[in-house]
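Can you keep this structure in mind? I'll have questions shortly.
The complex appears here without one of its protein chains, the remainder shown in place.
Showing subunit A:
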């Protein structure tokens, strides 16, 4: 099981991965989307599963085909999203929105694969839209990061959005 105790990763690894999370947030905030894509592994999986608010003692069985996923993306799909944003035809992003991501509660854990770590983090995303409205989204993230050569690449990301009703008209931003 993933949660069996493993020796913590070396401090250098913790620093490098934490810095990668911060760099990722800065690249996205600055709309350096190609720079961000370069931080993703070729087999990256990027997922946001749907939640529903249930009683703790709910007796119903899980849905036969699962709860549904809002994002279930691979590298090709993420590239397509980036192409769309770069197309010059996304009217809702012109003039640009102000987006700032704060990454916090970073926990870097050893994974069974030597060249991988599991990373928990919290993302707070501030979006100030073209019409001046501001929306604040928070999410928990569980990632796998993989060391390839001299850099760490994002191998998978599971996003949990902390809103049962999304307080925004779209999720036109990467978490």
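By definition in this document, contacts are C-beta pairs under 8 Å (C-beta built on N, C-alpha and C of every residue); 3 or more make two chains touch, one makes a residue touch a chain; residues count from 1.
We take it that contacts and distances are computed from a predicted model.
Asks: Which choice in "Histidine kinase/HSP90-like ATPase domain-containing protein", "3-phenylpropionate/cinnamic acid dioxygenase subunit alpha", "Succinate dehydrogenase / fumarate reductase flavoprotein subunit" or "Cytochrome c-type biogenesis protein" gives the name that UniProt lists for the one chain left out?
Replies: "3-phenylpropionate/cinnamic acid dioxygenase subunit alpha"
Asks: In the whole complex, not just what's shown, which of A:15, A:90 or A:136 touches the removed chain?
Replies: Answer from the full complex: A:90 touches the omitted chain.
Asks: Could you tell which one of A:6, A:38, A:80 or A:151 touches the chain left off the display?
Replies: A:80
Asks: Which residue numbers on subunit A touch the omitted chain?
Replies: Touching the missing chain: residues 48, 50-55, 58-60, 63-72, 77, 80-81, 83-85, 87-92, 129-131, 133, 164-172.
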